[in-house]
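Note that one protein chain of the assembly has been removed; the remaining protein chains are unaltered in position.
Letters A, B and C mark the chains as written, and numbering starts fresh at 1 in each.
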Amino acid sequence: MASSDITPDASPPRSPFMDWARGWMTTVDHKRLGVMYISSALLFFVVGGLEASAMRAQLSWSQLDLMEPGTFNTLFTMHGTTMVFLVGMPMLFGFANYLIPLMIGSRDLAFPRLNAVGFWIFFFSGCLLYYSSVGGEALYGLAGMPDVGWFAYAPLTAINYSPGNGPDYWLLFVLVGGIGSLATALNVVVTVATMRCEGMTPLRMPLLVWMISVACGLVLIAMPPLSAASIMMLFDRHFGSHFFDTQGGGSAVFWQHLFWFFGHPEVYILVLPGFAIVSEIIPVFSRKAIFGYPMMVAASVCIGVVAMGVWVHHMFTVGLTAGMNSFFAASTMIIAVPTGIKIFNWIGTMYGGRLHLKMPMLCCVAFLFQFLCAGLTGIMLAIAPFDFQLSDSYFVVAHFHFVLIGGLLFAIFGGLYYWFPKATGRMLGEKLGRWHFWLFLIGFNVTFGFMHIPGAMGMPRRIYTYQADRGWEIWNVISSAGVVLQAAGVCCLLVNIIRSARKGAVAGDDPWDAWTLEWATTSPPPEYNFEKPPKVHSRRPLWDLKHPDDTDGAYE
Amino acid sequence: MSSLAQSDATAGAPAASRKGRWGMACLILTESALFLTFVVTYLYYTGKSLSGPYPVDVIEYPTVLFNSVCLISSSFTIVLAVRALARGRVALFKVFWVLTMLLGLEFLVGTAIEWKGLIEQHELTLSSNLFGSTFYSLVGLHLAHVTLGVLVMLLITTLALFGRIRREHAERLEICSWYWHFVDAVWIVVFLTVYVYGV
Amino acid sequence: MTVSSVPTTRLIPGPRFSRFLRCAFGILLCVSFGLASEGVAQEASTSPPTDFSPGDATSQPNIFSPVSTPAEVVEDLSWLVLAVTACIFFVVFAVLTITIIRFRVRSGDDDREPPQIYGSNPIELAWTVVPILIVAVLTLVTVRSLYALDKKEPPEGSLEVIVVGHQWWWEFRYPELGIITANELHVPVDRVTFLRLASADVVHSFWVPELAGKTDVVPNRLNHMWIEPHKTGLFVGQCAEFCGTQHANMLLRVEVQAEEDFAAWVANQQKPAREDPSVAEGRETFQQIACINCHNSEGTVATGVFGPDLTHLMSRETIGSGSVLLTPENLHEWVKNPQQFKDGCLMPDMQLEPHQVDSITRYLLSLD
Partner (left out) sequence: MSQDDPADRETQAGAEEVIRLPAPTAWPIILAFGVVLMAATVVTNIVVGCFGFVILLAGAVGWWHDVFPVDQHEDVALAPEGKRVREIQPRPGQVDHLKVGEAQHRVRLPESIHPYSAGVRGGIAGGVVMAIFAVLHGVLDEDSFWFPVNLLAAVVMPGMADASLEQLKQFNGLALTVCLVVHGLVSVLLGLLYGVILPMLPSRHFLWGAVVLPLMWTGIVGATLGVVNPVLSEYVDWPWFIAAQVAFGLVTGLVVLRSEPIATLQTWPLAERVALEGRRAESEDRS
């Protein structure tokens, strides 16, 4: 960010640092909050990645003794929780914050102050979670960090199986963090509903706006059950209630229902913004309008709706009736249809276009390949009997890292390269970018591609070590080796960001020759986004301006 | 160009109320999901308590029915209050508004009395059994919402007494009143769940 | 018809895609297939038995080498699914790759914009209907397999076993035979064994890949599953649901035996505990200290149920739920301090004197 856009303040001069810090801490500007979301998410990504690296080190050979079992358990819990709630979600809100007002031609979100609260609650709740690494120990001498897995199954979280405060931190974190997410999601939905500029009918909104709105709608519906469940669990732990107390008649399975009723929509909450980013980048770098816009919108809404009716596929092995498993296997597989539509439409967009394989587009291409693999392994898991074998094995770990990294994270990388010039006025270096891309791509595929095999060979997840004669070593050591490449890749990205923010090539208003409204203002945009609220006539307002003889409006 | 700030100001009012409406609608949506979770929990665990006290032993209708009548009728008085304000009849507004608040307050007091009975006579607490856990959490969540509503109404009453509430606030207060209607509607669901189905 | 005109939208004729890309893809494909096929080969070959897994054991589990009916049903189904997904993968992969290669910008290109195409309802309909059809077929087969795998009651002539999951070991009860044992399940070959699953504490999951898919072991809930092995031998698996500190060492061993071997094992388990006078001292010590609070051992005052039944301890091959081979030295170390093998397990370090350890170990070694 250029330092000149710090809020001018009338009070007497103070140290520039204080001014700078104050500017960021008191801001209600959606762009700054967006940048803050994304930067903190990157920070937490490095933390979560380091936790993962430690796990991979411990698992790289059988019977290693690099850490205590309990430590390993806190590592995967914190890793999963961090990556989902402190990386994935903030990335969503970061991009939503930064882009939605610009894309729909408004000055800010509907409730700017609420927006700030949302961010700070997210940030402090993350601090609370990590405070567990000192707080719990220091004050009570009991287990500090949560060690119950990112879905904290009852009754392992009950006070008699997990004394100490570990699970409490986790529960409070999802409860408080959830409030922040709700605030921001509400804000986004209201913004999209009420603050579109003139001419921006719902079917002219950029796809990013559509998909992020669907994701935020899902947050509104899926988050409260988790909050409710965590309240109940807190009551169980501290006030002696019996919701999940299996000795008092409570049900362990009920927790699973509540968690996954949130948990499954959550994964689509995470991936829809990924889809959103890809849907913006692919057309621009193919130089073609998105193929089948109405179908894309319909597919997104459809995914959102169906996503709420499939949660039991995480519970196929719980011993529910065959009828129930059949229903949920079918509903899960149905999601392949709208998702397939998306994949095909993206390919349709590229087909016949003129592909500029710059960094953002490269990331999207990788996204397409990897998400395809990931989705197909998802289908295998959705076949309930097959899942009896695959569930809770490293095959599942491979599946969800393929969706979360191969899909979501690559889309986020693409988004970073694509909008960095808008946010800073400078391009992210292409050369270092290629290093980042190839290192991470190869590292990722090595780590997680090979992880499917130990899964099929019976290696369960969440084990801190394994027997020597199972034949799993070779696959694990390959997986661990891949992490080195990934880490190198991430370093390239971080260096690139820091370097380019200061010394990158000047971007200009519209470096990619793109078509949506955010490129119709300066880079970085002024606080007020647009001097005059824009007026649009089609889905690609800038296309219309650039090609007045071939405007879109007439054809939509 | 220079008309920009101005046009914003004039466009501001209806836009603000649209935001308010959508915001409240979204809030009600998530709150419904929250309540629904507790209701489902209650239903899931009905009849699963391992030991007493059971609903049939402890649930008494007189107080709760009176409370319910008060709460439901407050939905009507709040409509009257908002209408009065929209027509500019501030005094009438104050009367109905205070009445609404008092009805809400009665609900709080009434429930407190009911709970006192449950705790002291029947020894039903959050930790007695599943019925206690689900009962107090569901009804308590609703109660928390009523409390919040009453507090907000108190605030607005104070402002009204200082003459700070005027006709142009009718729109905002109407949006606030949605929340109150929602709380009332939820009570009907809670009542049906706990006092009709659950017994 | 106009559709066939799609190829005419091709802008840049000629297949001169970059050498580098071709090589890269080639290498990537070769490497991954090479490694994968090696993996499959390794999985398929029965590995030489190590000293850890005696007999004709398959200590390398694999869901693609099933030996029991449920696992076979799943395997059959899995090949169909793998074939279908592989087809989808290769079709989409190919189309995507071709698209990228063909429509990439080349050095000679000017910056004109390609023709804008907004979509095509028929094409989009086609790629909606095809996945629906595929999904429909998969669903039908899934449903049939689910019902086929769902046996609610033990069939005629089957063996019934109650499996109780504990943090972090398994208890097996044979109600019809009056046997209680731990960690190593013995079942007859070619007969259905019907397992009823219960948990003493938290959620676990029973998984022996070669025999059947997993079923969770949930407190306050009775689950069930069944196996019907067609091959004798040792089959290993482990707890598949995270259940706390030592989840990783909650291993499972299933010994599938010929009927007569199984009968012999049953007869041995049904024998009363051996009372070897030469280890009387050890038995005394054992009874005097807290062991009895947690363990059951017939013929002593020990009737605890918190830990594994020790009555026929020496008939097992491992201790600590499959994590340690049952050798005299290991047993000695275990009694001295189980935490050195299984850090965090629920049997505490008993802080015994060395001679107590020796005598208790000797006693335990007599329990066959």
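In this section, a contact is a pair of C-beta atoms (placed from the backbone, for glycine too) under 8 Å apart; a residue touches a chain by one contact, two chains touch by 3 or more.
This structure is a prediction, so every number in the text was calculated from the model and none was measured.
Contact with the omitted chain, checked across A:T26, A:Q63 or A:T321, is made by A:T26. Listed residues B:R87, B:K116 or B:R164: the one in touch with the omitted chain is B:R164. Touching the chain that is not shown, out of A:S286, A:T332 or A:T521: A:T521 (per the contact rule at the top).
Residue positions on chain A in contact with the hidden chain: 7-10, 23, 25-29, 107-108, 112-114, 116-117, 119-121, 123-125, 127-128, 131-132, 135-136, 139, 165, 168-169, 172, 175-176, 179-180, 203, 234, 238, 508-510, 520-522, 526-528, 531, 542, 545-550, 554-556, in rising order. Across the interface with the omitted chain, chain C contributes residues 1-6, 8-9, 11, 76-77, 79-80, 83, 111-123, 125-126, 129-130, 132-133, 136-137, 140-141, 143-145, 147-148.
As a working rule, only the chains that are shown with their structure count from here on.
Chain centres here are Cα means. That of chain A falls 35 Å from that of chain B. Averaged C-alpha coordinates give centres for chain B and chain C that are 51 Å from one another.
Chain A and chain C have centres, each the mean of its CA atoms, that are 31 Å apart. Residues of chain A in contact with at least two other chains: 249-251. The part of chain B that touches chain A in the complex is made up of residues 1, 4, 15, 18-19, 22-23, 26-27, 29-31, 33-34, 37-38, 41, 44-45, 48-50, 126-127, 129-130, 132-134, 136-137. Listing the residues of chain A that touch chain B in their complex gives 110-111, 182, 186, 189-190, 193-195, 220-225, 227-229, 231-232, 235-236, 239-243, 248-251, 254, 258, 531-532.
Contacts from chain A toward chain C in the complex involve residues 68-70, 73, 147-149, 153, 155-156, 161, 246-247, 249-253, 286-289, 291-295, 317-319, 321-322, 325-326, 329-330, 333-334, 336-337, 340-341, 343-345, 347-348, 350-357, 365, 368-369, 372-373, 376-377, 379-380, 383-393, 449-450, 453, 456-458, 460-471, 475, 478, 547, 550, 552, 555-556.
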